[in-house]
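I have a structure here, written as structure tokens, and I will follow up with some questions on it.
Shown here is a partial selection of chains from the complex, left in place.
Here the chain labels run A and B in written order, and each chain numbers its own residues starting at 1.
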Amino acid sequence: MDRQQVTQKILSAKVAKQMRWADIATEFGQSKEWTTAALLGQMTFTRAQADKAQQLFSLTDEEAAWLQIVPYKGSLPTAVPTDPLIYRWYEIVSVYGTTIKELIHEEFGDGIMSAIDFSMDIQREADPKGDRVQVVLSGKFLPYKTY
Amino acid sequence: MDRQQVTQKILSAKVAKQMRWADIATEFGQSKEWTTAALLGQMTFTRAQADKAQQLFSLTDEEAAWLQIVPYKGSLPTAVPTDPLIYRWYEIVSVYGTTIKELIHEEFGDGIMSAIDFSMDIQREADPKGDRVQVVLSGKFLPYKTY
């Protein structure tokens, strides 16, 4: 058994029970973004969170134990994603990557925006010309240091 | 001559004149995000914008003409970026890609968040534990249709 099999079982249970991520997140008392990433096999559960998942998705004890092990992260099957929705994000990195780099460096100096001390919020933005997806990303700035 | 050579000349001028992207954007009357992407060779200039660029960066007439031609987009030299700041964005797509996909589909149904009818805003977010980079992405939702 490995984590991927547990993820697959969770997804099957979610489909069979017609659950929504937003409702599931409420059960965990966390954001829908973190909860979804965690259940998709990208984050590590505490004991209490694993117990909750075990109950919601009818997992065995061993499956619940796997949720508490840090997973091998990375959710995509290819280096350049083929799914159109995910590709658009890859395209943003490709087209705007150097722009993001220039503007963060101009404001903060040399360093990076953390993808670990990081949170994300995805919302619907009503718009008469067609609703929009608004995503707010927040990552701590980590400066390179001389030594 | 091609667009890449014009971009290279603009960057050299910017370094030599010690200009800042934010100030340059004010000259163009556009956001710093669009302006930087455009000057890095990813967007197309109107005649007026090209005139402004010609003056700011001492471009020739032919160089200014190239700015009005739609460029071959994509700003990175490798499919998986090596630069740590840009890589973190690739990592966000890799780790959170399926999460973003699930949550947008749950809210909007099948479709994508546009990377064309799209804007981006990068700001400093003051934080006592260390300032953060906040990035707001806004893209129109485009639904798949049956036909």
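As a working rule, contacts are C-beta pairs under 8 Å (C-beta built on N, C-alpha and C of every residue); 3 or more make two chains touch, one makes a residue touch a chain.
Worth saying up front: this structure is predicted, and the values here are computed from it rather than measured.
Engineer: Starting from the 2 chains in place, I would like the total count of identical chains in the complete complex.
Structural biologist: 10
The rule is short, and it goes like this: only the chains that are shown with their structure count from here on.
Engineer: Centre to centre, by mean C-alpha position, how many angstrom separate chain A and chain B?
Structural biologist: 23
Engineer: Can you name the residues of chain B that touch chain A in the complex?
Structural biologist: 20-22, 32-33, 36-37, 40, 42, 73-76, 79-81, 83-86, 88-108, 111-115, 118, 120, 122, 124-125, 127, 129-142
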